[in-house]
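Please find one structure pasted underneath; my questions will follow.
All protein chains but one are shown at their positions in the complex.
Moving on, here comes chain A:
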Amino acid sequence: MRKKRVRRRVGTVLVAAMLTAACGGGEVGDPDAATGQTLTIWTRAATEAQTRGFVEAYNELGRNQVELTVVPNDTYLQQVATAAGGRSLPDLLGADVVYARNFIRHGFYTDISERLAETGLVEHLAPAHLDAGTADGAHHAVPHTLDLSLIFYNKVLYREAGLDPEQPPTSLPEMMAHAEAISALGGEVSGTYFGGNCPGCLLFTLWPMVWADGGEILTADGTASAMDSQTMGPVFQAYRDAFADGLAPASAAQENGISWLQPFAEGRIGVAPLGSTMLRLMPEHEGLEIGVAPIRGMAGGESTFVGGDVLGITSTSTKTAAAWDFLSWTLSADVQREVLTSGGDVSVRTDLEPTGPDGVGLPDERLRTFHEVVEVGRVPTAINFGATFNDPQGPWLQFARSAIFGPESVEEAVASFRPRLDSSLDVAG
């Protein structure tokens, strides 16, 4: 099945590429680039499906060959650091968007500003991602795949609990109220779930609840925290109360991300924020009918964490022209449609209407919600993002756990961890 689908997609892309060439478009891609070269590309396992789609379609063109290496998410930084130290980075390097600044700072990426300007695409690329791949006004990486955080809810459980399955929560307190109603069903069912021991899961899902109401998490330059008991406090308190009241299973406190998806996919969770790329990983069954909605704040605003990957050409690559050919080709309208939107993903171009493979209807109506939230979404950028927020030994996880599970109060946790977040984010320090 999968092979067939890929082949069909590849076929459509080929036709689209030929049409583009025949029309003399050539807005992107560089057919004159050195051909017959073999390029290497690294991507995180989280975005393997999308990158593989791009690579397979591009290899069919026969201009160059791209060899894909998929690296487990948890060891991506280590592998990149080792390769950089040994001057053996691949030609094209994907990066979790929140690491992009740090990669640029360490000189992993080459400057592609001029080439990108020639394509005229700059204003059409997901701005938050493009910004993350830009340093000192120079573009080093382009948006590659988007992974958005959204509320996922199980319509089956909504019906059983007497809630309206077409009315997802419109605020965080309402989400917890829904969770409470579903928890009352008892048995193996819980109202909500979260990765209580997973730094990435927590920031990916909780931060938009702050942004939704206009709060800030980081200062604009990413060198200090803007969290205080006014912004982050109510969100933590809501989760703290929910956990204390048993709205989430006890295993949420130990959830380190490995089985984050499992309880919801099994139909045991009522409503919880998850990632857009997870939709395709959760087949519906008689106990699971998935609805999606934007993440809400305390006062009802909406936002999303625009995660995913950016892609750049490494500074150690000797095949820049060929690498640029691939990079720019991935951004062309037809390729975006064929590889991303038709496969249930979000295009990294803001000027493209979400459409299915035939250019009209969507394969899945839920994708419309995905596309809509991109506009209100945010990508936080900080050079020391990984060490501060994503690292299990960084201060963020301890802060969040202390605020959600105690024993300190939320206010005390904010007061005691704020200086540690600041000093970890401070680049000079």
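Here is the rule we go by: a contact is a pair of C-beta atoms (placed from the backbone, for glycine too) under 8 Å apart; a residue touches a chain by one contact, two chains touch by 3 or more; residues count from 1.
The criterion applied here is as follows: contacts and distances are computed from a predicted model.
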* What is the protein name, per UniProt, of the chain that does not appear here: "Elongation factor P", "Carbohydrate ABC transporter membrane protein 1, CUT1 family", "glycerol-3-phosphate dehydrogenase" or "4Fe-4S ferredoxin"? -> "Carbohydrate ABC transporter membrane protein 1, CUT1 family"
* To do: Pick out which of A:256, A:350 or A:409 touches the chain that's been left out of the picture.
  => A:256
* Structure fact -> Among A:37, A:149, A:183 or A:315, contact with the omitted chain is made only by A:315
* Structure fact -> Per the whole complex, from A:102, A:229 or A:277 the residue touching the absent chain is A:102
* To do: Touching the hidden chain in the full complex, which residues of chain A are there? Just list them.
  => 77-78, 81-82, 84-85, 87, 102, 106-108, 197, 250-251, 253-254, 256, 259, 262, 315-316, 386-387, 391-393, 397-398, 401-402
